[in-house]
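All protein chains of the complex are present and in place, except for one that has been dropped.
Going by the order they are written in, the chains are A and B; count residues from 1 in each one.
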Amino acid sequence: MTTQTFREWALDETPSSRRQASWGRRYRIWLNLRSNPLAMIGLTIILLTVIVSLAAPLITVYDPGAQNLYNKLAFPSSEHLLGTDELGRDVFARILYGGRVTLGLVVAVVILVAPVGLLIGCISGYLGGLADTVLMRVTDVFLAFPRLVLALALVAALTPGIESAFIAISLTAWPPYARLARAETLTIRNSDYIAACRLTGASKFRIILRHVAPLCVPSLIVRATLDMSSIIITAASLGFLGMGAQPPSPEWGAMISTARRFFYEQWWVAAVPGLMIFVSSLAFNLLGDGLRDVLDPKQT
Amino acid sequence: MLVDINNLHISFRSRTGVFEAVRGISMNIGAEKFGIVGESGSGKSVTARAIMKLLPNNAVIEADRLAFDGIDILAADEKTMRGIRGKRAGFILQDPKYSLNPVKTIGVQIAEAWYTHKGGTRREAMQAAITLLDQVKIRDPKAVAALYPHEVSGGMGQRAMIAMMMAPDPELLIADEPTSALDATVQAEILRLMEDLVSSRGMGLILISHDLPLVSHFCDRVAIMYAGKVMEEIRAAELNRARHPYTRGLLECIPSLLQPKEQLAVLNRDPAWMNP
Partner (left out) sequence: MIDVEHLRIRFGEREAVKGVSFTVPTGDSFGIVGESGSGKSTILRAVAGLNERWDGRIAFNGVNAPLKRPPAFFRKVQMVFQDPYGSLHPRQTIDRILSELPMVHGMPDIEQRVEKALSDVALPPTVRFRFPHQLSGGQRQRVAIARALIAEPEVILLDEPTSALDVSVQAEILNLLVDLRRRRGLTYILVSHNLAVVSHLCPRLGVMLDGEMVEQLSSDDLRAGRIKHPHTAELRALTVELEDPVEV
């Protein structure tokens, strides 16, 4: 064990413990993902954005809310790397701190929504019958709403703000996950290995939680990663429409919204957050495609 | 010679390394019924696919000679191969469910196969399709032509598949486990049908199967493959006099209805078979 590297340990063809077996599987997935350059570009961008946002106070000396009305709408310079906005706030600092808001929102939504969708979908698909009908009609109702319009209505009914945006996006984001998990469950439930699980005498919920749901997780991860870009855009759209993060909170969508008034003269103020939305959405899509290739449950 | 294989090697490249599926086999096949028998992983299906150049991109084919009716398959471009596949050589797979197009009727699919190779009008093609279905002994060919693949039984689907492959009058038929998804009663009928067609048209047939007794009853010559090599090639009728211990071992571990045994013989694999 002393001279053995992690690689040798994880790739051992005859693992000697549960831990080694599961790490071996994870490590092989990682090796597959690593061989896909586009997915690695996506992952690098995402990690970089997250690290830079978290380390914002170390990277920039400016406060994202600090105004300097004497130096507003300044062109990028060595002093202000990406210029300043209409209140003389440093755009670079606002982009960095804005990443916390936008990415934080995205991660929070996915962490809440994916498990809920997974559970509803698996229960619906496995039990079938009345439970399936009821759960799927509820899902249909939520699916029938255009995401942005429902989110707008909700935010308008509550108070505009990042918390309301979170609730609104979450409410409209879960149905596709439930649909996906249900579709997967329908193909899994009639397999011989689930029949074998039933022959152990396990309860329905044990089978759903321990045997069916784990098989749906890979495709849900892929879906979630691909979905992140659309959540970023919805969050940015809400911000742009004034229904998401409220000023002075530095949210990317809200930044574009205020900057559009002087878009022709001082284009960089709007272009930089726009570029960030574009790049981070693209990065999530690249990573999602790569994950789909390595996690596809159809390949053994 | 219809098919001429000399020292064929096929390997698959993957991230973890190179896997050698076929390791230097040679066979010559004329207008006869030639069987290739082996267990799973013996390389029998891969060999058949190599003749049609139907292998995935990560496959590497090397051979001193690999030819179909004098055409060098290794050097042939995709256009030449299209002229061979489906036209001069037909390919029948195990399960007709996956090899027939599910959204077109059986009649339309056979008519298309006929039309692309022979030309003519749509009506003539449909008429030819019905004639072909009649030739593969489908009782009501007109009605079956109007059905979709999922509406017919496995045996009927396999007949339709054979009719489709017969459309361009091929010189060679390659059948990869054509009856192993079918019931014993249907299997016998399909094999009889293939035998009739092959002998009446003077075609060559390569039958790939795991079923040694079946192949020995049906074919003229049999090659027994193991781990990517040909263990022996014998006249099918002389199978019971096979000398190679692998062939003998395979025959002995098959349970028999007429000669029951208390304990079945188990095949002991000799590493020396890997390098004959």
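Here is the rule we use: a contact is a pair of C-beta atoms (placed from the backbone, for glycine too) under 8 Å apart; a residue touches a chain by one contact, two chains touch by 3 or more.
Predicted model only: the values in this text are computed from it and were never measured.
> Which shown chains does the hidden chain touch?
A, B
> May I ask which residue of A:Arg7, A:Arg34 or A:Arg206 touches the chain that does not appear here?
A:Arg206
> For the chain not shown, which residue from A:Ile111, A:Ala195 or A:Val279 touches it across the whole complex?
That would be A:Ala195, which touches the missing chain.
> Where does chain B touch the missing chain, residue by residue?
Counting over the whole complex, chain B touches the hidden chain at residues 39-40, 154, 183-185, 187-188, 210, 212-214, 216-217, 236-240, 249-250, 253-258, 260-261, 263-267.
> Identify the residues of chain A touching the omitted chain, counting contacts across the whole complex.
With respect to the unshown chain, the touching residues of chain A are 13-18, 20-22, 25, 191-193, 195-202, 206, 211, 214-215, 297, 300.
Just so we're on the same page, only the chains that are shown with their structure count from here on.
> Averaged over CA atoms, how far is the centre of chain A from the centre of chain B? Could you give it in whole Å?
Here the centre of chain B sits 49 Å away from the centre of chain A.
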